[in-house]
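Below is one structure; the comments refer to it alone.
With one protein chain removed, the remaining protein chains of the complex are shown where they sit.
Per-chain numbering from 1; labels A and B assigned in written order.
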Amino acid sequence: MYRLFILPTMIINIAVISIPAILTIILAFYRWDGISDPVFIGLENFERLWNDRIFWKALRNNLIWTALFLTFPIIIGLVVASLLLTVRRGSTFFQIIYLFPLVISAVISARVWQGMIYNPQSGIVALLERYGLDLYDPLSRTATALYGVAVVDLWHWWGFMAVIFFAALRQVPQEQIEAARLEGATYFQMMRWVLIPGIMPTITLMMIMTVIWSFLVFDFVYVMTQGGPASSSEVLSTMAYRRAFYELKVGNAAAIAIVISLFGLVATFFYLRLQRGEGE
Amino acid sequence: MNMLESRNTVILSYFILGFAAFTALFPLALMLLNSLKTVPEIIASPLAPPEQLVWENYANAWKHSKFSRTFMNSAVLVFLTTALVLSTGSLTAYVLARKKIKTWALVTAYLLATTTAPIQLFLFPLYFGFAHLGLINNIFAVSVVYCAIYSPFSIMLLRTYFLAVPKELEEAALVDGATPWQVFSKVYLPLVWPGMLTVALIIGMYTWNEFLIATTFLQNQESRTAIVSYFLLSGQYETNWGELMAGAVLVVMPIIILFIFLQKKFIDGITGGSVKG
Partner (left out) sequence: MARVEIENIDKNYGAVKILKDISISVKDGEFLVLVGPSGCGKSTLLRMIAGLENISAGEIYIGDRVVNNLPPKERDVSMVFQNYALYPHLTVAENIGFSLILAGTPKAEKERLVHDAADVLGLSDLLERKPKNLSGGQRQRVAMGRAIIRRPKAFLFDEPLSNLDAKLRVAMRAEIKSLHERFKTTAIYVTHDQVEAMTMADRIVVMNEGRIEQIGHPLELYDKPVNAFVAGFIGTPSMNLLEAKVDLSGKYPMALFETGEKLPLPVKANLKDGNDIIYGLRPEYCKISKTGHMSKVEAIEPMGSETHLILRFAAQRVVMAIHDRLNVSPGENLTFEPNVEKVVIFDKKSGHAL
């Protein structure tokens, strides 16, 4: 009887995710344009990636992205959450404001930043240029395009970390905080000795998820730069998408998708090992 | 907590929190402000107030993005997805929360694994499969895809609400002769509906905002979502930023309004499952 209850979920999930995922793994060993019959080519798709300059560029960009998101949103989130814990009054109000960027679609956020901030004619950049600052649209240059996109995603993302960490901090037993205050802890000592250790499981989970999410990043890059200029902001997911739907190299795209998944697997593996370590 | 904090600490904290709030709001304020300005005004200064309110921006954005059609598509998609996720997800969440059988651990592990799977891992065969079956531009088919993607998260969140229902209620009902279906529908559903509402809000928001699946599977004008048609509009009319900002305001409005009125549920849903106690 209870098996029937989980049947709808499982059918949908297997049909939409598992079966196509298995097909993707198979397709990675074929050459296929999506129309004609697939041709088995062994590891050629992976060999091509190995020799593909753009692939390495995209992989590097994903790693930079991961590094950025492992540091900035987590540090900002921790600081803001700890301050919310300090003031308490108004914490709900601040949380709502910090979540505004999160609830807005990436497409909208991207366009607002492109038009109102980065744009060299209509944006804040243009305004500041007129006051003599040497600024330019970061999306238009190969050296800065990736960071230009990352800033928007960071803006969209850090509030989520702050709210998550604040929720975790509220579960740190009150007496532990009060005891530290009585014993003379400064703000940094409170963070170092009480708050961060107290929410370490949440921080670990968020860092693992950050690694996984960093390899999935798509919307902001696709909408703002399409990976350009000159592939300078290409990431693995936009590259795979382009290979499949623009260049009709589905086998090649499938191989990239497998690389993306591998990073997620490694992160998940580490997480499970950490958890097992804690359980002892 | 009511702690005696030194005045300076509190003032400094508020200053930093205020600065963070400003950062979060500043681009959105620009969006709202410039949605009522003409292009020359925006170029003159994005920070200046409008000389007169250019409401035509909104009318033009509405017309050029075909929002009367695409908003409806988005709304239907949100409704279908939410209904699918809630109906299938609540059943599964109930079983995972209450029935302790070995295979359920496997089901849980499987669902957790699919949450970390990148969309690209299943997107390409799914697309060509849908194309083969003639399901491209079919809103219902896309809602099934969303259901598969959002279900694991929803089930994990709903599960915590099912776990919060005292087990004795179920046992009492079973002693009184209720069938499993009656236990689920008569005992649990009335008690977990706040959780269902939370999940509905989060899934509704995700669906409304989703871009990658929507742009891939819903391509023609009749089936496009608001987000996708806004994306296409912004590609075409790249110079008219006033109109583009007006369109942006229109698209975010439904989400922002829901968010402001039901912020507590949103925050519950966003933090749910991520905070390990």
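Points to keep in mind about this one:
We adopt the following convention: a residue touches a chain if its C-beta (ideal position, glycine included) is under 8 Å from a C-beta of that chain, and two chains touch if they have at least 3 such contacts.
In this text the structure is predicted, and so the values were computed from the model without any measurement.
Note that of A:Tyr30, A:Phe46, A:Trp193 or A:Phe270, the residue touching the chain absent from this view is A:Trp193.
The residue touching the chain not shown here, chosen from A:Gln121, A:Thr144 or A:Gln176, is A:Gln176.
Mapped onto chain A, the interface with the missing chain covers residues 173, 175-176, 178-186, 189, 193-194, 197-198, 200.
Going forward, only the chains that are shown with their structure count from here on.
Of all residues in chain B, only 1-3, 5, 9-10, 13-14, 16-17, 20-21, 23-25, 27-28, 30-31, 34, 39, 42-43, 45-47, 84, 87-89, 91-92, 94-96, 99, 101, 107, 110-111, 113-114, 116-129, 144-145, 147-149, 151-152, 155, 180, 184, 205, 208-212, 216, 227, 230-231, 234, 241, 244-245, 248, 251-252, 255-256, 259-260, 263-264, 266-267, 270-271, 274-277 touch chain A in the complex they form. Considering their complex, residues 1-2, 5-6, 8-10, 12-13, 15-21, 23-24, 27, 34, 76, 79-80, 83-88, 90, 92, 94-109, 111-113, 115-117, 119, 121-124, 126-127, 155, 159-160, 162-164, 167-168, 171, 174, 177-178, 181, 187, 201-202, 205-206, 209, 212, 215-216, 218-219, 222-223, 236-237, 240-241, 244-245, 250, 253-254, 256-258, 260-261, 264, 267-268 of chain A touch chain B.
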